[in-house]
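Written out below as structure tokens is the structure these notes cover.
Left out: one protein chain. Kept in place: all the others.
Right, chain A next:
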């Protein structure tokens, strides 16, 4: 009987020890660094928000249709389609689909699905960061040329948001421990209309810029959704093995 009582005390002591060390179990220690999960979620939300802004800006009926998303409802803001209206016909016509001419410097968002799938996190984020860095520069150039104050204001807000997206991506990369891509000196892209550019070609470039932006935002939403799912920690299940020694 005495022996059993001793065992009970031993078991109790073992249990107490386990409980004492429980706060040290990393999976249970949720109060500390939350990890990159929330910032990825925020970045994802931001891309969706930018998509929404761009649709408002350019007019949803104009740009290529992507798989419908329930969260992205058609916005009815006053600046609807102002940008494409600013470009004028034929750019604001629904079936206008020009060849990609003179827009070779724009980063291409379209990529083979297999290639996209095989991208690792670092490469994926780096590509996003670089693309938006370039697009932001072009967009600022476009903003400088914008004729109306309303359009300038809308574009300025969009640029600010895009700047926020860049910061957000940089934050995610920092959280995951990836270095930021260094901009190559001297290759800072500008949106200076060349002398060869006619007004029509200029507008063509603007059109393609918006289209490429749209594609990039759509792709980024996919990228960050993929990252988000990857980073989601498994359900906090901790299996405690209580070894009953000497029983």
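As a convention for this text, a residue touches a chain if its C-beta (ideal position, glycine included) is under 8 Å from a C-beta of that chain, and two chains touch if they have at least 3 such contacts; residues count from 1.
Here is the rule we go by: contacts and distances are computed from a predicted model.
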Protein that the absent chain corresponds to, by UniProt name, given "Interleukin-6 receptor subunit beta", "Large ribosomal subunit protein bL21m", "Cell division cycle-associated protein 4" or "Cytochrome c oxidase subunit 7A-related protein, mitochondrial": "Interleukin-6 receptor subunit beta"
Sole contact to the chain not displayed, among A:49, A:116 or A:178: A:49
Where the unshown chain meets chain A, residue by residue: 42-43, 45-46, 48-49, 52, 71-77, 157, 160-161, 163-168, 170-171
